[in-house]
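Only a single protein chain was left out; the remaining protein chains are all shown in position.
Labels A and B are assigned to the chains in the order they are written; within every chain, residues are numbered from 1.
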Amino acid sequence: MKKFNKFLLFSLIASLVLVLAACTGGDDEDTGDNGEETGEETGENTGEDTGEEAGGDSEQVLNVNIKEEPPSLNPGLASDTTSSSVLDQVFEGLTRIGPDGQPVNAMAEKIETSDDLTTYTFTIREGATWSNGDPVTAQNFEYAWKWVLNPENAETDYAYQLYSIKNAQKAKAGEVSLDEVGITAKDDKTLVVELEQPTPYFLHLTAFHTYYPVNQNVVEGNDEWFTDAGDTFVTNGPYKLESWSHKDKIVLKKNEDYWDAENVSIKTINMFMVENEDTALNMFNQGELDWVGSPFDSVPLASIPTLKEEGKLNISPLAGVYYYAFNVDEAPFNNKKIRKAFAMSINRKAIVENITQGGQLPAMALVPPTIWEENEEGYFQDNNVEEAKKLLQEGLEEEGMDELPPVTIHYNTSEAHAAIAQAIQDMWRQNLGVEVDLANEEWQVYLDTMGNGNFQVGRMGWLADFNDAINFLEIFQTIGGNNYTNWENEEYASLLEESRTITDKEERTSVLKEAEQIFMDELPISPIYYYTNVYIKKDYVKDVKPSAMGSINLKYGSIEK
Amino acid sequence: MSQPELNRAELEQSDFEPLVRDEAEAEKISGESTSYWQDAWRRFKKNKLALFGMGVIVFLGIMSFLGGPISGYDYYTNDYMVTNKAPSLEHWFGTDPLGRDIFARTWYGAKISLFIGIMAALIDVIIGVIWGAIAGYFGGRTDEIMMRIADILYSVPYLLVVILLMVILPQGLWTLILAMTFTGWINMARIVRGQVMQLRSEEYVLAARTLGANSNRIMFRHLVPNTLGPILVTLTLTIPNAIFTEAFLSYLGLGVQAPLASWGTMTSEAISALQYYPFQLFFPAFFICLTMLAFNVIGDGMRDALDPKARK
Partner (left out) sequence: MGRYLIQRFGSMVVSLFFIVTITFILMQLAPGGPFASEKKIPPEIEQQMNEKYGLNDPLHIQYFNYLKDVAQWDFGPSFKYTGQSVNDIINRSFEYSLLLGLESIFLALSIGVFLGVIAALRHNTSVDYTAMVIAVLGISVPNFILAAALQYFFAMKLGVLPVARFDSFLHTILPAVALATTPMAFIARLMRSSMLDVLNSDYIKTAKAKGLNERVVTYRHALRNAIMPVVSYLGPLVVAILTGSFVIEEIFDIPGLGAEFVNSVTNRDYTVIMGTTVFFSALLLVSILLVDLLYTLIDPRIKFGKEGGKS
């Protein structure tokens, strides 16, 4: 920023001089000339100042765009993908999601599980240190997790990620004291965690940023330790936060003291914050960025066909589903057959091929194929207009209606959502002969509208927190939370509850499958497509791949120019 | 100083005869009588640029209704077989990412954009004229309070106010117009107030008052019609401003919402595809510029025509 102050001062003086010259003007030959000279001077000045920035270690430097200022670099507070794409590089949890998508030991050297799968004992790695030299201890984890669960600490949106731990939810609600939460540091290196129920995906969770430790020594008593790079921003991951120029750029440097430092190749990561996707793509084309797209930002829609033709586009599956929620309390969606008719008359293939274009898969089920491969097929046939018309007729008869009332599609403001809504509007209009209106609102307003049930059909999406079917199915266990449909089903709920007690993997899956079958039969939502990671990268960027959870581990990557 | 020798015809006394003095004849105006407005129109007609602007607006107005039918497409039907096609014989202006005909959409957009522009300008005029006339006519404390309110509202930048209002209002065509007129009328009010203040001490106002006309009548039958010139000029310049504002808001995602389409929304959607399908931006952008240009030259022409003194 220093260079700017200088530049600023120059410009300020130049402009003031100019304005005054122009106003009292006349003594000079021509105001224009005078001004231009001043302008050039200023220009040279900045030019020189910026020159140095481009230099540095040109090898093993990765330039990415994280699009926006990360809302929070406190792992306990962060609740968005931008923040986590930074946090995942600078912090490390007990486990880390490895290149094959399975958790591998990270801060934990050894993990023991009790037979009933409800107690986990983690042994912290010898030699695991914080960037300020302190050793990473079991107490650091206990402190960080309990800090999140402390009812006095607001803004911990993602506290519920810890709710698998015994008494965690009760503690957050203030019903029990933090001491009763199942997190105990037995000694400096041993952390014992008790869970509410068997949680087969718990080691996936411990890789998530809400489960990261923080260094109690620097964090305690300092509410702003995470707002800037510097002495208080102490981390334990493969990278250190070298600098953070807000709204502009974050620089990460390799942490040489990291326990696995010998396997970390990329030395510097420049994370630019370029909001405009087209600009980012241009910077990529000019060689200023090495990566554009998931999980950091997105590839501009309009460029996708060209990139695809050139064979530059990379696509990998993402565990998430884009869907339209029906409000089952609102006619005509109180009728199961009519809901089905609407769901079947959507041409998902046309949407993913022409609008989203990022290799997304048409979704005719709830749980994405990254979790259950067979769901690629789904429970019904895409774009089955014949069947839809038949179901509609039957549904109308059941309800004693002659024709469909007008229907309004709600969505939150975004170009992509608008395009999909307009496509579906057109499909329903043509296939079902129904009058369809569109209504859009900004996200927060939209959430209110949906939460109050003031909608008929509304767009929603769900990206997995962890790679397990339960994460999708439990959304709809009860009304409220993220289930806006007003749909509830006793059998469905009890199946989910049953699954929580089962320790056998296959048995659990089959119970969950049964639940999904009920769900797809009732169809309180119409799935549209499964998300994908869409990105382009320079050929010399190796071994970097976004995960199905939408996270990325640059630790494994390298640059081979 | 020497008299230059002039070569003039010799005239005799007999070449002249006295003209009969006729009182009736003397009062007769031999030239065609032209009212203020006829005179203004005559001057306006001489301004080729302004006439051109007028022609453009009339053409756009007609096309906004005929454009769709001529193309044979509607503005909303998706056709995935022909997405992002460059202009051709089937689609004169090409197609957009949903395969919709840009020609049809452009003229539909014309309808919405012109509607917004004209409605916003009209509402500005109505509020502005009433406010300005009352403040200017009564003067004193009334004027002080009314203009103080206007001043405070005016000290927040116009676009800032519109954006703030769009944040809290539900999105829609009319709320957009409402937001644009929320402080848009102030400029008009100031102009009318200034004019009315000047005119209210004129003799004809005194005469009207003496004859027992009430304030309402004096304001709106006598004073306002005499300020019509500046009002018209401001009106013409408000329309392109409103069209611009709508487009500006669209770029920020606060403009009219799908399935409605204005030139603004079309432009803002096309900007992101500029590198790949420049034609998608070209047409709506071209028509926005053309419309702004047309209204601006009409406004200039009107100012010149209505106020001969200011003519350059």
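Note that in this section a contact is a pair of C-beta atoms (placed from the backbone, for glycine too) under 8 Å apart; a residue touches a chain by one contact, two chains touch by 3 or more.
Everything numeric in this text was worked out from a predicted model, so none of it was measured.
Residue in contact with the omitted chain (choice from A:Asp100, A:Asp223, A:Glu373 or A:Asp402): A:Asp223. Among A:Gly127, A:Pro151 or A:Pro405, the one in contact with the hidden chain is A:Pro151.
The chain not displayed touches chain A at residues 1, 4-5, 7-8, 11-12, 14-15, 18-19, 22-32, 35-36, 39, 42-47, 49-50, 53, 68-69, 71-72, 74, 77, 79-81, 151-157, 159-160, 172-174, 223-224, 226-227, 246-248, 272-276, 279, 282-283, 286, 441-448, 451, 463, 481-482.
Along chain B, the points of touch with the absent chain fall at residues 151-152, 154-160, 163-165, 167-168, 170, 240, 244, 247-248, 251-254, 267-268, 271, 274-275, 278, 281, 285, 288-290, 292-293, 296-297, 312.
Criterion: only the chains that are shown with their structure count from here on.
Spacing of chain A relative to chain B, judged by their CA centroids, is 48 angstrom. Within the complex formed with chain B, the chain A residues making contact are 277-278, 282, 300-303, 305-306, 350, 353-355, 413, 415, 418-419, 421-423, 425-426, 438-442. By the touch criterion stated above, chain B contacts chain A in their complex at residues 76-78, 80, 83-84, 97-99, 167, 170-171, 253, 257-259, 269, 272-277.
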